[in-house]
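Quick one: the structure is below, questions incoming.
This part shows subunit A:
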Amino acid sequence: MESLILSLLIFFPLLGAILVALVPSNQHSTIKGVSLIVSIITMILSFAVYSWFDEVATGMQFEVNYSWVTSLGINYHLGIDGISLLLLVLTTILTVLCIISSWNSVTKGVKGYFVSMLLLSTGMLGVFCALDLFLFYVFWEVMLVPMYFLIGVWGGPRRVYAAIKFVLFTMFGSLLMLVALLYIYFQYQAFSGEYTFDLLKIMGMPIANQAQLWLFGAFALAFAIKVPLWPLHTWLPDAHVQAPTAGSVILAGVLLKMGTYGFIRICLPLFPDATITYMPWICVLAIIAIIYGALVSMVQKDIKSLVAFSSVSHMGFVMLGLFALNMQGMQGAVLQMINHGVSTGALFLIVGMIYERRHTRMIADFGGIAKVMPVFSAFFMIVTLSSIGLPFTNGFVGEFLILLGAFKANYIYGVVAASGVILAACYMLWMYQRVIFGRVTHEENKKLTDLTGREKLVLIPLVILIFWIGIYPKPFLRRIEPAVKVVLSQVSRASTVQLNEKFELEPVPVYGETGEVLEKTLTDNTGANR
Partner candidate 1 sequence: MSEYLFLIPLLPLIGFLINGLLLGRLPRPVITIIACGSVALSLILSVMLFVELKSLPVDSRVIEQTLLPWISSGDFSVNIGFLLDPLSAVMILVVTGVGFLIHVYSVGYMAHDPGYGRFFAYLNLFTFAMLTLVLADNYLLMFVGWEGVGLCSYLLIGFWYHKKSASDAGKKAFIVNRIGDFGFLIGLFIIFWNVGSLEFDVVMKQAPLVFAAGGALITTACLMLFLGATGKSAQIPLYVWLPDAMEGPTPVSALIHAATMVTAGVYMIARSSSLFVLAPDALMVIAIIGACTALFAATIGLAQNDIKRVLAYSTVSQLGYMFLACGVAAFSAGIFHLMTHAFFKALLFLGAGSVIHAMSDEQDMRNMGGLKKHLPITFMTMFVATLAISGIPGFSGFFSKDEILWKAFSSDHGHVIFWVIGVATAGLTAFYMFRLIYLTFYGNERMSDEAKHHLHESPKSMTVPLMVLAVLSLVGGLVGMPHIFGVTNYFEEWLGPVMAGAHEPVSHALASGGGDASMEWLLMGLSVALVAVCIFLAYYFYRKNLKATTSLAEKLSGLRTLLVNKYYVDEVYGALVVRPTVYFSVFLWKIIDVIVIDGCINGMARLGGDISDTLRHSQSGRLRNYATIFAAGVVVLVAYFVFG
Partner candidate 2 sequence: MNLDTVIFFAAAVVAVFGATMMIAQKNPIASALYLILSLVAQAILYVQLGGLFLGSILIVVYAGAIMVLFLFVIMLLNLRSSDDLGPPPPALGRFTKYAFGILLSVELIVIVKAARMPSKATGVLGFPVEDFGSVKAVSTQMFTTYVYPLELTGILMLIAVVGAVVIAKKENNAQVSDDSGSDRPAKKQVS
Partner candidate 3 sequence: MVPVSAYLILAVVLFGIGAIGVLTSRNMIVLFMCIELMLNAANLAMVAFSRALNVVDGHVIVFLVLTVAAAEAAVGLAMIITIFRNRETINIDRYSILKW
């Protein structure tokens, strides 16, 4: 059971999608019901994974490794560590909430919508579990398709532009990634005589410095577009604004994380030298993203694009944390990935709720909502505070650790990035004030109804998570820690290590069955810079 659970987790939504596809198109409630049940079961499966996960063990767990395309050395290799684990759980939870939230808001093409949601779920879960680069790539591209339809079919007025922009951006990056992937594939063959896409095996291969720089660049471009790192972010506001609520939630909550996840899973361990070389550049870009995203979001007129630009800012924090290359920064970054999923997801849900009522997202169309929708305002307030990183909410823990780490890496990074915290308060509170406070100036707003039970049901789990991570983040941090240690030890393989703390290569990368191979290659090839 334990070895099967990941496959089950990944493919159960796919099964559900097929099941939903078999339901006649006009039976809306059946379609919704089946989708909801499938997503809930998936969520329960992810909880099972969470509870069976050994929080102190180093390396991958629940590994399965079957040959898929034997002649090309492509394996069906799955496995998770603490980082993937949290992202899996986040994904399944957000999927459930999205399905509940789109209960009434989707009226046309209901079947296609829910099939897309479930397919998307499979793609995302697959990306977080895949340990074979080819498998990773497959899932990476698979999830693009349903997202394209979610934006392009159920989106706003400029949905086609947004969807195409989203797909072209991502494809542009992922094709370069494919090239780099093939290069690595052939390099590994030249190195060990075996054709394989297995990430864990490839991690043992030393790559020449120059090649690392190019490969890192290719992978980083693909991931940076997803993150999105400034200046590759312009697809994000369009996609977010045009996407339906659930699409925005998944986009912000999970898809963006795939970029940072790619960095931490592939870029850092595979190309340690390039990581060190590029670190200042990426940190600077991340800081620009933090400030830039915050400033631009301050002057947005549309709530959704405001949140979208705030995502740019927040993901800048994550990137900064990752490339601080120390324990605090990286742990903070991983936690912030979760946090951002929770709080920005909640923000998009909230915007969606009010959009459903008013069919506008312009800040100027609101004002005085607190009077008519007190419960809504309270939820909005909590989520806003979490987004600006108030202590005892989740945002604080992540941002604090990131800034702590960044400050250690280079105090200038820490200082400049911390100013983003000020700006976060500016744009979020200004928006909150204009939407919630003041007098009710528009007649339509006087008739707004407060949250329904279903909507509260969607928001309450997120609020619980917000406070849980904020007040007692230990369970999460403890699960992240071994995984981050492994990544750091991989990075410290770099021939030009400049980390403040050197992570010793104890037999750390004990990656299940492939562990021996890895260790062997490591000891055989230390310092062999071809």
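On the choice of candidates, all candidates are chains of the complex that A comes from, given by their letters.
Remarks
As a working rule, contacts are C-beta pairs under 8 Å (C-beta built on N, C-alpha and C of every residue); 3 or more make two chains touch, one makes a residue touch a chain; residues count from 1.
Please read these numbers as outputs of a predicted model, since none were measured by experiment.
Listed candidates 1, 2 or 3 all sit in this complex, but the one touching subunit A is 1.
The part of subunit A that touches candidate 1 in the complex is made up of residues 165, 168-169, 231, 233-234, 292, 295-296, 298-300, 326-328, 331-332, 368, 370-371, 374-375, 378, 385, 390-392, 396-397, 400-401, 403-404, 407-408, 411, 414-415, 418-419, 421-422, 425-426, 429-430, 433, 436-439, 471-474, 477, 481.
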